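Pasting a structure here, questions to come.
Of the protein chains in this complex, one is absent; all others appear in place.
Here the chain labels run A, B and C in written order, and each chain numbers its own residues starting at 1.
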Amino acid sequence: MSTNEEAVTYKKKDFMSDQMIRWCPGCGDYSILSQVQTVFAGLGIPKEKFAVISGIGCSSRFPYYMNTYGFHTIHGRAPAFATGLKLANPDLSVWMITGDGDSLSIGGNHFIHILRRNVDIQLLMFNNRIYGLTKGQYSPTSEIGKKTKSTPMGSLDHPFEPCAVALGADASFVARTVDIFVKDLRGVIQDAADHRGTSFVEIFQNCNIFNDGAFNDVTDRKTRDETVVFVKHGEPLIFGSKDGPRKGLRVDKQFRLEVVEDVDPENPGDEILVHDETNPVLANLLARMRPPYPVAMGVIFRVKRATYDGGVAEQIKTAQQVPLAGDLTKAIYGGNTWVVD
Amino acid sequence: MSTNEEAVTYKKKDFMSDQMIRWCPGCGDYSILSQVQTVFAGLGIPKEKFAVISGIGCSSRFPYYMNTYGFHTIHGRAPAFATGLKLANPDLSVWMITGDGDSLSIGGNHFIHILRRNVDIQLLMFNNRIYGLTKGQYSPTSEIGKKTKSTPMGSLDHPFEPCAVALGADASFVARTVDIFVKDLRGVIQDAADHRGTSFVEIFQNCNIFNDGAFNDVTDRKTRDETVVFVKHGEPLIFGSKDGPRKGLRVDKQFRLEVVEDVDPENPGDEILVHDETNPVLANLLARMRPPYPVAMGVIFRVKRATYDGGVAEQIKTAQQVPLAGDLTKAIYGGNTWVVD
Amino acid sequence: MATNVETVDSVVLRFAGDSGDGMQLTGTQFTNTSALQGNDLSTFPDFPAEIRAPAGTVAGVSGFQLHFSSNEIRTPGDAPNVLVAMNPAALKANIGDLKTGGMVIVNTDKFSERDLEKAEYEENPLENGSLEGFQVVEVALSTLTKRSVEELGLNNKESDRCKNFFALGMTYWLYNRDMSVTQTWIKGKFKAPYDQANLKALQAGWNFADTMELFHSSYEVPAAKLKPGTYKNITGSMALSLGLVAAGSLAKRQLFLGAYPITPASDVLHHLSKFKDFGVVTFQAEDEIAAICASIGAAFGGSIAITSTSGPGVALKGEALGLAVITELPLVLINVQRGGPSTGLPTKTEQSDLNIALFGRHGECPNPVLAAATPSDCFEVALEAVRIAVKYRMPVMLLTDGYLANGAEPWCLPELDSLKPIDCNIATEDIADGFRPYDRDPETLARHWAIPGTKGLEHRIGGLEKEDGTGNVSYDPGNHEHMSNLRAEKIQRIQADVPDVEVYGDTDGVGLISWGSTFGSVRTAVDAARAEGMKVGHVHLRWLSPLPANLEQTINGFAKAGVAELNLGQLHRYLSSEYLIDMASITKIQGQPFKSSELIAEIKKLS
Partner (left out) sequence: MATNVETVDSVVLRFAGDSGDGMQLTGTQFTNTSALQGNDLSTFPDFPAEIRAPAGTVAGVSGFQLHFSSNEIRTPGDAPNVLVAMNPAALKANIGDLKTGGMVIVNTDKFSERDLEKAEYEENPLENGSLEGFQVVEVALSTLTKRSVEELGLNNKESDRCKNFFALGMTYWLYNRDMSVTQTWIKGKFKAPYDQANLKALQAGWNFADTMELFHSSYEVPAAKLKPGTYKNITGSMALSLGLVAAGSLAKRQLFLGAYPITPASDVLHHLSKFKDFGVVTFQAEDEIAAICASIGAAFGGSIAITSTSGPGVALKGEALGLAVITELPLVLINVQRGGPSTGLPTKTEQSDLNIALFGRHGECPNPVLAAATPSDCFEVALEAVRIAVKYRMPVMLLTDGYLANGAEPWCLPELDSLKPIDCNIATEDIADGFRPYDRDPETLARHWAIPGTKGLEHRIGGLEKEDGTGNVSYDPGNHEHMSNLRAEKIQRIQADVPDVEVYGDTDGVGLISWGSTFGSVRTAVDAARAEGMKVGHVHLRWLSPLPANLEQTINGFAKAGVAELNLGQLHRYLSSEYLIDMASITKIQGQPFKSSELIAEIKKLS
């Protein structure tokens, strides 16, 4: 992330570009765009220091709508472009926008590599569990049995759990949120911005054209309290309707998860798990929670770890300490030479 | 895996091809080759039903040395070839041989996808933590700070933990072993053969030319007992020299690992973890154990899960139940037609 | 009924509206109806790259053009006679193409100031005289539709959705079409009350045209005198898919498709995934590389292996294709070309991948290339590609494009008996003794296809140079030269299966040479030019590599030859290098097919 060179104050609209937005009406992408613009405005980073990089997909049209530097690249490769850009220009605040297909299908390899390297960028994955731009084939996050144009009898591939993939690749920051959970979404984007290293955020995003309602179980206002747990470092894992009795999560000896009914949020007791965002084992557990357990939202995992770009800069700095560093004469005329007159 | 059509008995040498083996003298690949040949001989599968598929790298020369069907393909893509072959020919016992670079660098995406799909093949990754064939650059499993031809000041990339990557990708079988732990190696290969789905085996393999001794801490006879734990389903996680006092592993409330000294193997007590190979959380913990904890060897994770190839066959079978299935006349002459005379 | 019924030969009709207005569906209904009424026809849909671009904008306009005729026709037509424009954006995007004096039907309900603004019209084109010279038919389509479905209690949005059927009803009246096909289709497709609503809107459109005497006359387009046979209207994608399915059946082997979705190739995956009853395996891979690699794996495993994609995917498959070349395995790579370079113009058509098809791999790495000429030709080309791949044991590149894939025409269905079986000539146990995987058929130079599972034929292949015969890895200099020449020679041997070209028209005047989807426009232009008395011939190439044996001689016969293609001259360059003949290069690279008129102008220049 960039150093703040001058005091800058922006409004959200400063980050809105002059390009017409071409997503379908009702697409979840609009809400995410709006929150990203809001967060950018508040970061105090000069506008010209932002670069937004994307791959290909509906979601990847994102850079066109941001009044910053932007690069709509090719399918699946955005992490590599972002890495090169960040290494070339460590001063930039680099954001990467991608879809579930872009980053987990064709781009899966670059995705896991940027995470392990921990290049200091923000990586927002819009997961709509479908290929939007190519008109509705199943994606690597589609549930088994999904009938789509390419799977008339239902898909057979076991889906990835994106946060688990990220954890398996040793991501240093893993979070999950939802397009329409506006406040939570904004908060998580802000957290991502604040983290040094690759900040991975999975955003459940509704594609109302090809996969409408894919996240109804977590977004439905009626049941949401029962199906979602918002995790926060140091706080007990409690969920359930604010009105009714609250519930908590605990594990048994062999790490099997259990829901504890009727938990007093003020005094949840010893057995209820407390979220520790630095614990990879817990993070794995949370990332994979699915009904009948609540789906975890928020920052699931966050640790400090050296960044790749930081290391590169450091090595160069060290190398440049030597006498005659960067001296072309030395480079060319050094070594075994002889003179012919 | 293949159905055993006729009673067949083989000797190891039936699986030795006529090609000269071109690995460096002392390379760990020899031992693995030998054990694979031994296991093949004992599987009771007709020789012509084996296919060995590899990518590119020293390790990937493997198929040439096996007197079976074999395909030395291109760098990183072996999982895709293996998938196609298995779908085309479900009757085959398909084995894939790969290196740490082949499968985790260029091939990372195909690697995680074959695992999630759970195509019924055996995937043996020879991890020597180096690029052998291209003469010694660091690989995605090389430790940070490694000085190689391409990293004169030491590498900066945080390494992958292959078993953790596999678990993150929802592998159904994850095991680890070592080239020179001959018996253990053979056992794990046998387990892999017996598993339906993608059986992932990481094999620590010594490259005595470019990364000699990379696994000394686990292979050294003097310290091995202290640095390795062999895991077995249903058995407590106990290690330490057979002569001296044994040690056990347990976790605290927040899943932090601890070594318990002086454990009685006959009666380890309640707190010592018992290996449950179906528990993904435990598997993650085991996969990531590094000194001062012992490195886990054996089958770390194994669950039954539908295979992709099985599903494909099933759908075709179902589709073929309909009347006029596979009838070309119906396909061509069906639908809205009209006649011109 | 209008008092007046005129008979016309051919009509070009274009429906245009917002992406959500159902124009593709409307066009398809008109097409099916006309097909069953016996017209020859050709269609071309044209949609935006966005799924639903912002409503009302020019970027969001989706169009469907349909050419139907009582004569034989070969293109969707240059300029529409009739344009249905559902909003100002559709008008703006399409009016430039309309024939002078042509008719434009507009939905006046969508000409509010806001609508005009979205279409970036400064003033209302219906009022500023800019449509002079056209017959403008102004209809309050939305209002009328709403009224027609009133009794069903739909809400505003729902009833507005039916307006495409109202428009369709009007055009059905205009061209004396039988509505029953569409009525039956509506009943099968929509649930109550939407079925009723659409039926009512359709009928209301018809009635409106009939009673309001909106049009001077209605038109009759009599049935065409087509070759006798059973016909079906078919898109290139569907014909291609059926060809592949047929190839699998004729080869008596499993068909395997490895593919990753990409516009405009995805339909091949979609169609083939529905042929599971033929044992067809479709594998939606994680990317294009995995798709081709899985296909090569399947080919090794004995399947008829196919991989389909478009430009960017072809670029990604190059490395793996080289492996298929050196391992001499049968494979068909289908490239449904789109506008390039890079992401380019994904929903537009182009022929700019000939270079990569011929020369896009590292090393000396030749592969045969052929291209389809029309939507229905895709069927035959698919069969031919598989046949050659199997016979010569090599990957074949098959080129189509967005225009062919999405365009449709009546297809005279083949007699099944006329389809020759494909002999896979698979190696059997019997030859286990002394078996060598790279032993060859002396005529075709094809090597053995020895499938894993076959007793005694165990062998290993790979991407390192192989010794001829044994297939062992070989670094021998002489062997490498031998194998390089041999791989090139194999392509030449295919000439035995490639028929000589025949010149359509005059052999010694101006000669137009074309390939791929330009067939229709070029042939139409040649006909027109000859009708005007010019001396013109046409050579259309199905095979690009190898080229037909008599091509050089044929070109030399022309007084002046021109190569017409939708790129910057790729075939022209290739033929120049082959024959050292000075030819004209006729190109267009606008994401759109040639218009016959454009080609006639070029012919005149050369005459």
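Quick note on the criterion: contacts are C-beta pairs under 8 Å (C-beta built on N, C-alpha and C of every residue); 3 or more make two chains touch, one makes a residue touch a chain.
All of these numbers come straight from a predicted model, not from anything done at the bench.
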Displayed chains contacted by the hidden chain, counting the whole assembly: A, B, C
Identified contact with the non-displayed chain, of A:53, A:156, A:218 or A:296: A:53
Selected from C:226, C:316, C:422 or C:555 as touching the chain missing from the view: C:316
Selected residue (touches chain absent from view) among C:78, C:160, C:353 or C:409: C:353
Contact footprint on subunit C, counting only the chain that is left out: 48-49, 59, 311-312, 314-316, 318-319, 322-323, 325-327, 339-346, 348, 350, 352-353, 355-356, 358-365, 462-465, 475, 477-478, 480-481, 484-485, 487-488, 567-568, 573-574, 576-577, 580-582, 588-592
Subunit A, residues in touch with the chain not shown (by the definition above): 17, 19, 46-51, 53, 56, 63-64, 66-74, 77, 79-89, 91-92, 109-110, 113, 312, 315-316, 318-320, 322, 324-326, 328-329, 331-333, 335-341
Subunit B residues that touch the omitted chain in the full complex: 20-25, 56, 58, 74-76, 105-106, 108, 131-135, 137-138, 140, 149-153, 209-210
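Just so we're on the same page, only the chains that are shown with their structure count from here on.
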Pair of chains ranked first by number of touching C-beta pairs: B-C
Distance from subunit C to subunit B - Cα centre to Cα centre, in angstrom: 44
Subunit A and subunit B, separation of their C-alpha mean positions in angstrom: 29
Distance between chain centroids, defined by C-alpha means - subunit A, subunit C (Å): 39
Residue numbers of subunit A (touch at least two other chains): 106, 108, 140, 153
Multi-chain contact sites of subunit C, meaning residues that touch two or more partners: 276, 286-287
